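The structure's right below; bear with me while I get my questions together.
What you see is part of a larger complex, with each chain still in position.
For reference, chains read A and B in written order, and residue numbers begin at 1 within each chain.
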């Protein structure tokens, strides 16, 4: 767990500002809302359009918000 | 298959570049209509391939360069991760679940690449290097039922 914390703190390539955290939360909400509305997982373009931000900003916020993509990689690197 | 966009990059063989490569490829891939889940999967596959080039291919020689290219077509994204490092003598064995030459590692990198990408090909020569070519299809707005299970 200490290692995972260290990962979240040090190995995140995206510096997390408060607004990026808010965007990440809005992405999470939009994802659920769109899934309900269209009956499938939304695409990155659909989420970007819903929030009025660029696709690349969706990616940045997802990276900033997420747990390690591969906990295994973190623990064994 | 008409190429929509192409990216080539190379970066030093440093652990910090695993996270960099993951974000860069996801940002590039976001030009296609991947789902957020697809992008997460792509990121894991890229992380594993780049980590292998750095850890196994080059060992600890940070001045060596890892090459990565990404090609977008209407069908999806093709990604190549290449190193000029140690190489793999027996690729088939290396790709087996839980196989690792390092007792500290879990040997699941290739398993993740294969489960998260639609195609994975590994070309390697001992002493010369390794190239991993992976393809992920874009299903865009396809209904859930028609998306292949990964």
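The rule we apply is simple: contacts are C-beta pairs under 8 Å (C-beta built on N, C-alpha and C of every residue); 3 or more make two chains touch, one makes a residue touch a chain.
If you're wondering where the values come from, they're calculated on a predicted model, not measured in any experiment.
The stoichiometry of the full complex, written with the chain labels shown, is A x1, B x2.
Note that only the chains that are shown with their structure count from here on.
Mean C-alpha position of chain A lies 20 Å from that of chain B. Interface residues of chain B facing chain A in the complex, by the touch rule stated above, are 15-16, 18-20, 22-23, 26-27, 30-31, 33-37, 39-40, 43-44, 47-48, 51, 55, 104-106, 108-109, 112, 140-144.
Taken in their complex, chain A has these residues touching chain B: 11-14, 27, 31, 38-47, 55-56, 58-60, 62-63, 66, 69-70, 72-73, 76-77.
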